[in-house]
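Heads up: the structure comes next, in structure tokens.
The complex appears here without one of its protein chains, the remainder shown in place.
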Amino acid sequence: MISVGIVGGTGYTGVELLRLLLRHPNVTVRVLTSRTEAGKRVCDMFPSLRGHTDLTFSDLDTDVLKSCDVVFFATPHGVAMKYAQALVDANTKVIDLAADFRLQNLEEFEKWYGMAHECPELLKSSIYGLSELNREKIKNAQVIGNPGCYPTTVQLGLAPLLKTKNLIETKSIIVDAKSGVSGAGRKASMGMIYTENADSFKAYSVSGHRHQPEIIEALENISGQKKAFDHLVFVPHLVPMIRGMLSTIYVDLTQEGDDLDIQAFYEAFYKNELFVDVMPQGSLPETRSVRGANELRIALYKPQPKKLVIVVIQDNLVKGAAGQAVQNMNLMCGLAEETGLTGIALSP
Amino acid sequence: MISVGIVGGTGYTGVELLRLLLRHPNVTVRVLTSRTEAGKRVCDMFPSLRGHTDLTFSDLDTDVLKSCDVVFFATPHGVAMKYAQALVDANTKVIDLAADFRLQNLEEFEKWYGMAHECPELLKSSIYGLSELNREKIKNAQVIGNPGCYPTTVQLGLAPLLKTKNLIETKSIIVDAKSGVSGAGRKASMGMIYTENADSFKAYSVSGHRHQPEIIEALENISGQKKAFDHLVFVPHLVPMIRGMLSTIYVDLTQEGDDLDIQAFYEAFYKNELFVDVMPQGSLPETRSVRGANELRIALYKPQPKKLVIVVIQDNLVKGAAGQAVQNMNLMCGLAEETGLTGIALSP
Amino acid sequence: MISVGIVGGTGYTGVELLRLLLRHPNVTVRVLTSRTEAGKRVCDMFPSLRGHTDLTFSDLDTDVLKSCDVVFFATPHGVAMKYAQALVDANTKVIDLAADFRLQNLEEFEKWYGMAHECPELLKSSIYGLSELNREKIKNAQVIGNPGCYPTTVQLGLAPLLKTKNLIETKSIIVDAKSGVSGAGRKASMGMIYTENADSFKAYSVSGHRHQPEIIEALENISGQKKAFDHLVFVPHLVPMIRGMLSTIYVDLTQEGDDLDIQAFYEAFYKNELFVDVMPQGSLPETRSVRGANELRIALYKPQPKKLVIVVIQDNLVKGAAGQAVQNMNLMCGLAEETGLTGIALSP
Partner (left out) sequence: MISVGIVGGTGYTGVELLRLLLRHPNVTVRVLTSRTEAGKRVCDMFPSLRGHTDLTFSDLDTDVLKSCDVVFFATPHGVAMKYAQALVDANTKVIDLAADFRLQNLEEFEKWYGMAHECPELLKSSIYGLSELNREKIKNAQVIGNPGCYPTTVQLGLAPLLKTKNLIETKSIIVDAKSGVSGAGRKASMGMIYTENADSFKAYSVSGHRHQPEIIEALENISGQKKAFDHLVFVPHLVPMIRGMLSTIYVDLTQEGDDLDIQAFYEAFYKNELFVDVMPQGSLPETRSVRGANELRIALYKPQPKKLVIVVIQDNLVKGAAGQAVQNMNLMCGLAEETGLTGIALSP
């Protein structure tokens, strides 16, 4: 059994990790830390776990974490980078669900997250955990930066077009993204209360969102084209729903791209992927079709010549966070990639 | 492997059965029928099942059903009773999720469901499938009437008080019940559309609901007291949410009942039950804590001397329908009762 | 024009008052105070008011308040009682939307609100502002304690039965109440965030809610029967919707009560009331039918002999708070009671 620790177990990604790991056949969750709730029984805070675990939140104890095979950080940004080196030295694998190991560009990290990076050396050898695109590197990684939710949809939505040269006008990409409220985490702030969000819709962070530099760096890496995506436009919106994310991606095709059978091209690209579903032509993906499941679905449309519209959906807490983290753990530990991740979406 | 057929696979209980059975380690779903959708791929209608099944809806073929070990009817009332005898004769077990085998009283059945019963003989030998209360009989049953969702909450909420004589004033019971909209099924009617239900709350069927005679008959059976519950008041309400059911049950305690440590009494009664959770004193159960899980939680309060308030929650589609049906199948087939039913609730 | 001040303008009752008063033909809102937002434009905080007001939040200045004809307190409990005497001395009318002037029983006030009352003398001469039941006293009042939202539904739901002796068993009353989330106010707390409330349902404060002593005192006053309602059971629930309140009231009728034509009795009792609607027999009131309107609707059912079920709905922020406050202001200022309150509910 793989012995697992979770640092920061009181947020939504933490409890979602727990939901998945408690049913994972090869995992024992050994420790779950919380600064604020140490000593409290986990199922007293999350009654959905009653009957499924006797865990108690504990203070962060580095020695205990070192004794785990894998440690997940479901913490705010800036925590994992304080502990990662010690864990790696103890041969413990680290998967950070925050941003500490997502951006190789230290300036961008500092600009968007407002802090200096504390272990830039380790960052260099860390692997960006978009499982489908970095699979081989992930298998041998010691430290994983688990991708942001929006970037996951954009990368998997565009990867087929970027892996072949000259299919799209890279300057044309517009991402109009929509997320359920759980994407903002479990925080007591006025802007997040029920009555401020229900039965309403809005855009947010239009003048700049932290996921934008991550998207740009990732697309550069996928395509091998530096500076090609600096003009990307990314506008996130907030949907009055709990879970779910849908990105509508607009891109101009080159003549070469327009001549392709895009549908067949995507289907071929992802034909061996268990968690990426290229839906049949004409499909209209609904976020509820992946609620609770580690799945991402893609649909493709050409409403105008040379214009491609790519719709991508996922559950932001699963394929966009905890599920992908488990997928990465499976890869790192030599397990079948789908182990513990075959749950079917809850719909309705 | 147990070979299973599902009759009526296009409603919410049908697709929920499928979600559970496709992940059940001992089951193969062999056939799924639909009058209206025969020939259509199941996952074209329910995209949440894409990648999880290649089943196609088929016409109802009695011979195919007879070749199954177990057949579930997730149909409207009045269908199962047309086929049950033939299936029983072929040694196929029948679990009806509609009302055909819930009420022993034929007059009540005809009054509330507007049809004569077509196989009263089989009804007599059928078993009411409230798993926790009728476990031994279910193990040997050929035909199960799977309980209604509301009746499940009321029976499990009151059973401890009824199994011992003279703890409550049986005439005092008031059930103020609340259900998510999926309880009404998957039907295209004006009263069910989004804009008629969102951000609003109402009572319905106040002058009489089909589950009332079922509740009364069941409480009579649990307590062994005929005619003791005719004055039961049952008022259902509709909550603007998808899944979830909460019943608030008000009951007058006798002096004997009032002297009991009710909390300890309930905990003892259900201490071996995997799917019934008596929550600690002071708990406030939320329906989301059982979303998608085959669990029912109970909390107890005494706001006034001799007054007991029992709050019971479940997911109406799981413990209130498809989950309990699978629980019954497990019992009938000699499997561990929890097989395929250990999924953790999706929360948030 | 009536010159109005609002103390505490950043909560939901404050902004709702503003919505009503900015369209009131006889009112000028002169000042709106906020401890935390002084200097900020009101419509920067509440964009729904853009184009409708140029008001800026200001610090609380007693002299400015004294210069108003009427001052509303849309503040937390304990604020109005600090300023009311000074305002009354300046001949300014006071309407408190919090609890400072609701309970005559000082012990109960201290027990439930955790503070000593600071102006018990003024409390004695203040009037409980349930407009329909205390109309004449309100006309001459200097200080109004505006009723709680739940107590409004219970009083108007039961008043006809209490004004005549011996119609009901006073010990039998059970109030199963349901409220939208705005009833909890505009507060940044974890329990109130979107993702903790959406698509879920729960009971709360089962072991005791502040509105219970208010309900009991009010029912005593309506009926003239002291100590008759101490056994009242009141269980509030939280509905995943923004506005709206529905109380389901269960009561045992005496033989005399049972012999009445209850429907006709209620219709007669409220026949001259503009804001109380006794719906036709068989109606199922939905909270959306009063969304945003100063209306309360009642429906009556007799599911069992001698058992009456009374369903009452209102918008908790309007008839349950700000609307009733304006209704009281109209009465106090000699205006037609419906002035500024004839808006039609927003449905759908």
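General observations
For clarity, chains are labelled A, B and C in written order, and residue numbers in each chain start from 1.
Here is the rule we go by: a residue touches a chain if its C-beta (ideal position, glycine included) is under 8 Å from a C-beta of that chain, and two chains touch if they have at least 3 such contacts.
Quick caveat: nothing in here was measured; it's all calculated off a predicted structure.
The residue touching the chain not shown here, chosen from A:Arg23, A:Lys82, A:Lys137 or A:His237, is A:His237. Touch with the chain that is not drawn comes from one residue among B:Ser189, B:Gln255 or B:Asn272, which is B:Ser189. The chain that is not drawn here is touched, among residues C:Ile242, C:Val309 or C:Leu335, by C:Ile242.
Residues of subunit B that touch the chain left out of view are 12, 181-182, 186-190, 192-199, 240-242.
On the side of subunit A, the interface with the absent chain consists of residues 174, 176, 178, 180, 195-196, 198-204, 206-208, 231-235, 237, 239-244, 246, 248, 250, 282, 284-288, 291, 299, 301, 303-304, 307, 309, 311, 348, using the contact rule stated above. By the touch criterion stated above, the residues of subunit C touching the omitted chain are 12, 15, 19, 22-23, 46-52, 182, 186, 198-199, 242-243, 274, 277, 279, 283, 285-286, 288-293, 295, 297, 342-348.
We take it that only the chains that are shown with their structure count from here on.
With centres taken as mean C-alpha coordinates, the chain found closest to the middle of all protein C-alpha atoms is B.
Taking the CA centroid of subunit A as reference, the farthest chain centroid is that of C. At the interface between subunit A and subunit B, two copies of one sequence, more than half of the residue numbers in use appear on both sides, so the contact is built from largely the same positions. Separation between the centroids of subunit B and subunit C, computed from CA atoms only, is 39 Å.
Between the CA-based centres of subunit A and subunit B the separation comes to 37 Å, rounded to the whole angstrom. Within subunit C, the positions touching two or more other chains are listed as 195-196, 198-199, 240-242.
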